[in-house]
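Note that this complex is displayed minus one protein chain, with the remaining chains in position.
As written, the chains take the letters A, B and C, and residue 1 is the first residue of each chain.
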Amino acid sequence: MIVVMRSDCKDQDVEAVLQRIQEAGLSGHLSRGEERTVIGVVGQVFPELRGMLETLPGVDEVVRISRPFKLSGREFHPDDTVIEVGGVRIGDGNVVVMAGPCSVESEEQTLTTARAVKAAGAQILRGGAFKPRTSPYTFRGLGVEGLKILAKAREETGLPVITELMSIQDLEVVLEYADIIQLGARNMQNFTLLDEMGKVNKPVMLKRGLSATVEEWLLAAEYILSQGNHNVILCERGIRTYETYTRNTMDVSAIPLVKRLSHLPVIGDPSHGTGKWYLVAPLAAAAVAAGADGLMVEVHPNPDHALSDGAQSLTPENFGVLMQRARAIAEATGRGISPQPAAAASR
Amino acid sequence: MIVVMRSDCKDQDVEAVLQRIQEAGLSGHLSRGEERTVIGVVGQVFPELRGMLETLPGVDEVVRISRPFKLSGREFHPDDTVIEVGGVRIGDGNVVVMAGPCSVESEEQTLTTARAVKAAGAQILRGGAFKPRTSPYTFRGLGVEGLKILAKAREETGLPVITELMSIQDLEVVLEYADIIQLGARNMQNFTLLDEMGKVNKPVMLKRGLSATVEEWLLAAEYILSQGNHNVILCERGIRTYETYTRNTMDVSAIPLVKRLSHLPVIGDPSHGTGKWYLVAPLAAAAVAAGADGLMVEVHPNPDHALSDGAQSLTPENFGVLMQRARAIAEATGRGISPQPAAAASR
Amino acid sequence: MIVVMRSDCKDQDVEAVLQRIQEAGLSGHLSRGEERTVIGVVGQVFPELRGMLETLPGVDEVVRISRPFKLSGREFHPDDTVIEVGGVRIGDGNVVVMAGPCSVESEEQTLTTARAVKAAGAQILRGGAFKPRTSPYTFRGLGVEGLKILAKAREETGLPVITELMSIQDLEVVLEYADIIQLGARNMQNFTLLDEMGKVNKPVMLKRGLSATVEEWLLAAEYILSQGNHNVILCERGIRTYETYTRNTMDVSAIPLVKRLSHLPVIGDPSHGTGKWYLVAPLAAAAVAAGADGLMVEVHPNPDHALSDGAQSLTPENFGVLMQRARAIAEATGRGISPQPAAAASR
Partner (left out) sequence: MIVVMRSDCKDQDVEAVLQRIQEAGLSGHLSRGEERTVIGVVGQVFPELRGMLETLPGVDEVVRISRPFKLSGREFHPDDTVIEVGGVRIGDGNVVVMAGPCSVESEEQTLTTARAVKAAGAQILRGGAFKPRTSPYTFRGLGVEGLKILAKAREETGLPVITELMSIQDLEVVLEYADIIQLGARNMQNFTLLDEMGKVNKPVMLKRGLSATVEEWLLAAEYILSQGNHNVILCERGIRTYETYTRNTMDVSAIPLVKRLSHLPVIGDPSHGTGKWYLVAPLAAAAVAAGADGLMVEVHPNPDHALSDGAQSLTPENFGVLMQRARAIAEATGRGISPQPAAAASR
């Protein structure tokens, strides 16, 4: 931590900063330069110190010099994390595709979709049973019944299932049915859920918050890792900007950036990232080209009847086209689409 | 709801839209203009229809024409909501001041602060026992012990207490000690918590999410109102923008805007809104001038020792200056600072 | 400037940074801490160095420790700049009000408005003759004819005139008619215009760019100041955010922040800041409460016939109400509305 003093600060201001640092059990290293006087803090710095020092007279700003994410960062964990679930490896260089309906609406809709995405080459089935919705007056999911339908679809197709957990109250039942637990963008900083996710023995996919910085996102992952669960997958799903043509602005650059900063696998979600079905395939291609470890895509047999996210759902046909393009791009960059799980092959 | 067709749409596209509308039990009203062909949807429109229609060929966009917030909106509830708690009226035209430490750190720190804010004229004591923190490695609050300290401070000062609830697991204990329950910005779309807040018999203060639109904020309030709790207070606490000098950008315009759209009281939080102690008083003044029903301000006896939010905490002295300015501005606009509760006066 | 090395950097990386610094005629001061190795750059640092050093292996980030705005900053110029124009003092503690139509549309419209704003207490007349418009198909102003109408209005009312300059081609004619030259938000980084504004002998009002940081804004002012024109007024007019209810988000906190960082006067423009006529008066009040040196407000005799910015224009009646509120708030904070120029009084 470095304290930058104002150029008009007084000697007693500098003295007071040094004293406050000492009082905290650390030592200050003073350096008077042509530009400014700066004080380096030496010792085991604790994060709260920054706000404390910023309140002192004569201080211009306090600059942090270490990355606050220790377990999710690559500095002390240079090798990529590879997560295995239901016979699928996530983060091993190949591209894993998670696809399925936004919401589980019925057994027929879910099974139809599951068969279609399996046929097109997906490895994992997605589907929402508990749905976070902006308005209380919209469809909020089938709940446990939805989880059972997902399990049936897994049974039939052999594809492992990823589904969202919204509340600690549903933890047990979601753990019973899900292979991967998804934390949605609105819950990225639900610290109670994050703590609990650190204690379960299933992989967790953590979506980036609507306006989360990359650092906040990695710190949210840090909550889970620091409780002992190391199987965390990150998912870029678009951030909020001033642009209104698209639902969100998919931050494709976050994919290679996070892969540089962290060892965790990163998935791209072009469905939420764009909110428009006709932009999903190009952005899926972009995510793969930028190095994503996988894709999450919403598919619905009849988007014009979807109870949620119709505008961004692909028909099975369009999903097939997306898969071909994703495969070609993965191969162009020396990678491939992940093999489907053996369980799927045997059915 | 109005469907705007592309100018190069085909007759069969228009036909398909009309059919889909009919299938939904509604009727479409076609209008071919010089600019575009538009189709008005007539009947009891449901919100999911928009995404469904947007997927049809030839559709350019689907425009919603009604406000989705019914109970929080002013259209069907023109009179201001006034909330009474512990002898304090919120939303009656006067300005209510909620002040206290960011975190409850100790009995002494809390009591010292409580006495100081009471002496300066505050009506309500704030203090965090459960703290949402970006990093898992920072101070996360004293929990139940913190609640007890707050209760003691209420006992001594007569000021009702507002404190944050982060998780449904803590609901019972927070209900036991708090007079007003605060939902923080990161939980504005924690729909499980929102649903529960609709069932409690205490007022709830709902902070605006970090990047929530005004509409999303009112829809979050709608969750609570639609479950039966009508005592909802809104709190503008700054939104996320590209500017980094301030912690957030306090959207002062949201205060008069929300008062126009909604009947609920609106509080301004210049501490989180700016993140810099030297901007708190000017923005508190601005919030009152713009019509806020109250202020929420962080005060700490020694900001350079605060375990959270030191940089934005006021000393008791600076808080006294803020109160004077707020009072002068309230009076200049024909209002006043709310009287302190009788319970406080008697101590 | 401080170079923060990655924790996994090699000795030769550190060596290379030190060498590059020396090659630039400066010296590096190495400090190996528990957190990180950092290198302080000692000597007359030049701004380009930052980008250069960031490219070297092992470097995590390069932190600037001095403020890049020297002439506009308060560090070396602690006293407020006060600007006199046509008998009006801007920045002396009182609140100056600039009001008038968005566009000069006709002599009658302009004179009617000028009389009304003078009667309500404004000191300066605003009006656009050259209009920057998002679409080429909208009204782009009367040009020189508009300037002549403004001069006529000044003649009759005694109010000095502020009007926008869009292009260097119009410099001479605008200089002939304007008392204050306005640079619009879209031209805040039109560096050619900024350079020219540094050479004219009239005050310049520099609006904050649509997404300019406070630092970029002060650096734009620096362009003008560094060419010799010290009469620069800053104007906060709202920034672009994700919120769409308002045209822009007026960053009220920028007013006290800039007054702390800089000695230049700061004006608030709630008309562009909000884009909705019903939010103009509350935000004008907020700007004054937060310490603005003045206001700029759009007024039109018939907003429903305004050729530009109708939705944010006040009627003369509503402007009168705004003036009363602004005056009351200015007085509540120990200030006042500026006196009108003597030239106005004598008419």
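Throughout what follows, contacts are C-beta pairs under 8 Å (C-beta built on N, C-alpha and C of every residue); 3 or more make two chains touch, one makes a residue touch a chain.
What you see is a predicted model, and the numbers here were worked out from it, not measured in a lab.
Taking every chain of the complex into account, the omitted one touches A, B, C.
From the options C:T55, C:N201 or C:S346, the residue with contact to the chain not on display is C:T55. For the options C:I168, C:V321 or C:A345, the residue in contact with the chain missing from this view is C:I168. The set of subunit A residues touching the chain not shown comprises 211, 213-215, 239, 241-246, 249-257, 260, 273-274, 276, 278-279, 282-283, 285-291, 325, 328-329, 331-333.
Listed for subunit B, the residues touching the missing chain in the whole complex are 1-2, 4, 6-8, 29, 31, 33-36, 38, 40, 42-45, 60, 63, 65-67, 75-76, 78, 240-242, 244.
By the touch rule set out above, subunit C reaches the unshown chain at residues 20, 47-48, 50-56, 68, 132-140, 166-169, 186-187, 189-192, 194, 209-211, 216, 219, 222-223, 226, 240, 277, 303-313.
Basically, only the chains that are shown with their structure count from here on.
Rounded to a whole number, the gap between the C-alpha centres of subunit A and subunit C is 39 angstrom. Centre to centre, using the average C-alpha position, subunit A and subunit B are separated by 27 Å.
Averaged Cα coordinates give subunit B a centre that lies 31 Å from the centre of subunit C.
Shared contact sites, meaning residues of subunit B that touch two or more other chains, fall at 211.
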